[in-house]
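Here the complex is missing one protein chain, while the rest keep their positions.
Letters A, B and C name the chains as they come in the text, with residue numbers starting at 1 for each one.
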Amino acid sequence: MRAIVKTAAGPGMQVRDVPVPSIGPSDVLIRVLNAGVCGTDLHIWEWDAWASGRLKPPLTIGHEFSGRIEKLGSAAEAEGVLLVGDLVTAEGHIICGHCLPCRTGNGHLCVRTRIIGVDRDGAFADFIAMPVSNVMKLDGISPEIGAIMDPVGNAVHTVLEGGEVPGSTVFVLGCGPIGCFAVGVARAAGASLVVASDLNPRRLELARAMGAHHTLNPSTDDVVARVREVTGGLGVDLVCEMSGHPAGHAQAFSSARPGGRVNMLGTPSRNTEVDFARDVIFKGLTLYGVTGRKMYSTWNAMQRLLKAGQLDPRPVITHRFPLEGIAEAVAVIKDGQAGKVILEIGT
Amino acid sequence: MRAIVKTAAGPGMQVRDVPVPSIGPSDVLIRVLNAGVCGTDLHIWEWDAWASGRLKPPLTIGHEFSGRIEKLGSAAEAEGVLLVGDLVTAEGHIICGHCLPCRTGNGHLCVRTRIIGVDRDGAFADFIAMPVSNVMKLDGISPEIGAIMDPVGNAVHTVLEGGEVPGSTVFVLGCGPIGCFAVGVARAAGASLVVASDLNPRRLELARAMGAHHTLNPSTDDVVARVREVTGGLGVDLVCEMSGHPAGHAQAFSSARPGGRVNMLGTPSRNTEVDFARDVIFKGLTLYGVTGRKMYSTWNAMQRLLKAGQLDPRPVITHRFPLEGIAEAVAVIKDGQAGKVILEIGT
Amino acid sequence: MRAIVKTAAGPGMQVRDVPVPSIGPSDVLIRVLNAGVCGTDLHIWEWDAWASGRLKPPLTIGHEFSGRIEKLGSAAEAEGVLLVGDLVTAEGHIICGHCLPCRTGNGHLCVRTRIIGVDRDGAFADFIAMPVSNVMKLDGISPEIGAIMDPVGNAVHTVLEGGEVPGSTVFVLGCGPIGCFAVGVARAAGASLVVASDLNPRRLELARAMGAHHTLNPSTDDVVARVREVTGGLGVDLVCEMSGHPAGHAQAFSSARPGGRVNMLGTPSRNTEVDFARDVIFKGLTLYGVTGRKMYSTWNAMQRLLKAGQLDPRPVITHRFPLEGIAEAVAVIKDGQAGKVILEIGT
Partner (left out) sequence: MRAIVKTAAGPGMQVRDVPVPSIGPSDVLIRVLNAGVCGTDLHIWEWDAWASGRLKPPLTIGHEFSGRIEKLGSAAEAEGVLLVGDLVTAEGHIICGHCLPCRTGNGHLCVRTRIIGVDRDGAFADFIAMPVSNVMKLDGISPEIGAIMDPVGNAVHTVLEGGEVPGSTVFVLGCGPIGCFAVGVARAAGASLVVASDLNPRRLELARAMGAHHTLNPSTDDVVARVREVTGGLGVDLVCEMSGHPAGHAQAFSSARPGGRVNMLGTPSRNTEVDFARDVIFKGLTLYGVTGRKMYSTWNAMQRLLKAGQLDPRPVITHRFPLEGIAEAVAVIKDGQAGKVILEIGT
């Protein structure tokens, strides 16, 4: 089968012909239909410090996908939940099930998580093998949307953690694809005011398309002042920190109201100086670090929002390429003009 | 000034000329613009067991209203928050501030609550005196909507308690005005599916106007079967029990999914037989009794939803009468063809 | 091997020689050391309506136990978590893992739960086969205590649900073994006042041994009046309803403070008449139905409390019998003079 493979340590990826993966008794073989290209894939392409420290080539890349079930292992089949031909997506974090986080409802924080396309072969391929418990039926959601439920789920996790979105004010700081999805999730979840910021005007357009009431550009707007202005001087109930930049963190803490929350998803590549006294302690803030998607309450909420049509992530999808177009896909993302980029792999 | 007064023990109410109320240092005198007629007012009109046991005539009736500030007591003025001329509404439960519920964030459960129009003079009059801490600016919300924020707040409290509405399934059981408002609140708060039931087809029309996806009539529908059908067999996440009928309770418990919630607002006039083993314990249900509005987090969420236009309760308002039309107002409500009925008292 | 078997429809149980159970790849074979006799086992002995409707003889009885791992299936062994010789206990509810409750953190409410000793062969035997994911190491907890972690876990679930035990007032209504355990859990969890009631003076002795500050006997005490008296007139924060009697329910609702909780575990055999207006709605109560133990957060909290010595359930254990003494064990429980009764099966 075809697969996009990191063949050796170093930048780039190759399209290669590799064997179809074999499956164990609790696994499912899935023919990949669509796959999403993620910022993580760029780090892997670039072979940055994180990637070179973690990946062990050769490895098939890709962790966001949808597909059609081709084959079930014996135990997977015995469960009777999934059938050959079902359209599905999957949680790409494969967890141990035994550690304390796994046993107490925090499987997304499993101390032995293995991620597809990072720690084991991934989804930029004609087929992928997945543990049956990670696989979910699309149940009417289109394969294209199914392919991006991983990052949409990141956004759902970020927006809903804290549980008080209806009637609230939300500031999405950083409008990459997940930030744009977060704008849509906040609107769908009943936020009364959604503000979004980014340095990139194209991304702010996408945020507006997803329903942002106000978009701010730090290069021209005093972001904190503007957030306070549109919230009666107090700041927002919830900041979704999607930028991962120290400057974003400072804006996030200053933009939250006393007693508010900052849910942090954007992964910083360097340290941030924090004035905890002024920004966290005296304000009574709650900060929360967002990892992955809650298994599987995030998925359940997301499926409901998508199926009911409350959330439509498609405006964020700006580019579609065949599997062989991976280099071009990476290029448009690096160029900064892309929202979400999709690979169209199978049918 | 004019006032609708329960002049003596027994049915009916009279429009009378009474003195404008005097105010203490922490009070506000409000010129009433609009007022809502509530089921409670019907009980008072009818002089049923509850009313005759609680009210001490003569008393001015009415607890849902909006108005314009006419005068402030010295301490109220010193606060500098409200000014003469401000358009306002008010929480009608006047609480002690000292009891444990008051001191621990449950003022709505104050053990010494006094309700306007029930325990002290109310709002069906040209003027009402209110403690300043109970008064809130309309801040752009129309006086007509302001007049019904008490029952809309009941709906907000009922729907939001539990904190997981976005992406959830909600069944509003009983479509009087508060039930209809609850349909709108659930939609505004991001519910993915809202089902509503009532025996009265006119009320189901109003529920549909407020956004119900499905409306059920127990006289022709197997309500529980239909709720399960539209929820994949499992039942809903949240039932808002607005009927107060034993039959409604049974449907509520059966319609909730395992681990679901039943938030109960409808006030029963008689006891219900409950199979706690089957309906509550083995299902892991949570039941919650809804009293009034949380002071003032319910009001804050409601104001946001109304001001953002996410929630528009106006389709539920079916009749408007002058103060002198109270008998007619009571008649249309008893007739069962009314949604919310408003008194237009001042301008 | 020896086993206590319900050989046929009808009262009683027999000690029989049956084959050692075989295990699948994800199972563990456990040599049983101790087992607890539960009220459920009495229903099965008596062959009451519930038992005759659910059990399909022949069936080995018993669902509370501890033991030593004898053998692991291939997949269970591959996990590397459990080893032959480990002392263990197990959650007796075997869940599907696929239904919405299972997928959203409510596995204890799985719609396809199968219980050992009820729906499949149980623990009153020399050996039992269990799915590896249900098995937990005792890790220093004694096998005798390990044998009753099922009912102790019921108590932990009942007391901790709601999350505000430290500094709270708790009323445990019904002092069977689980009620007595709940008294100890409430004390260990920092409750400031624990009141317990039962009709049986022997059980009240056990409740006092577990730390109850006050014990009440409804045959001589006005329970509700006394609870209010010791809580400054207001009622308790949390009622643990362990009686399952309609009279207990009435006391539970009246004893809870406004805004309080009633966590209900006792399984009623008949319906209760409830005045929802007075007892639930106007009081703003929360009722919660307790099923089983949360998987596995209840187990984690319980293990911590037991290992730290904060909770010692041993005073509740009043009788110990060999496996062959099952008839005698049932007799002492029916007699009402027993606390927890243990079978000493292996060593």
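Rule of thumb we're sticking to: contacts are C-beta pairs under 8 Å (C-beta built on N, C-alpha and C of every residue); 3 or more make two chains touch, one makes a residue touch a chain.
Being a predicted model, the structure only gives us computed values, none of them experimental.
Engineer: With the missing chain put back, one of B:N34, B:T60, B:T89 or B:S133 would touch it. Which one?
Structural biologist: With B:N34, B:T60, B:T89 or B:S133 as choices, the missing chain is touched by B:S133.
Engineer: For the chain left out of this view, which of A:G39, A:P58 or A:P101 touches it?
Structural biologist: A:P101
Engineer: Quick one: say which of A:G284, A:P322 or A:G336 touches the chain that got left out.
Structural biologist: From the options A:G284, A:P322 or A:G336, the contact with the absent chain belongs to A:G284.
Engineer: I'm checking contacts with the chain that's been left out. Which of C:L160, C:V195 or C:V239 qualifies?
Structural biologist: C:L160
Engineer: In the full complex, which bits of chain C touch the chain not displayed? Write them out.
Structural biologist: Contacting residues on chain C, toward the hidden partner: 160, 163-169, 188-190, 192-193, 300-302, 304-305, 307-308, 310.
Engineer: In the full complex, which residues of chain A touch the absent chain?
Structural biologist: 99-101, 104, 106, 108-109, 111, 234, 244, 249, 257-259, 264-265, 267-269, 271-277, 280-291
Engineer: To test your reading of the contact rule: which positions on chain B touch the chain that is missing from view?
Structural biologist: 25-26, 75, 79, 81, 97-98, 100, 103-105, 133, 295-297, 299-300
The rule we apply is simple: only the chains that are shown with their structure count from here on.
Engineer: Mind checking the centre-to-centre distance between chain B and chain C? Centres are C-alpha means, answer in whole Å.
Structural biologist: Measuring from centre to centre gives 41 Å for this pair.
Engineer: Where in chain C do residues touch at least two different other chains?
Structural biologist: Where chain C meets two or more other chains at a single residue, that happens at 100, 104.
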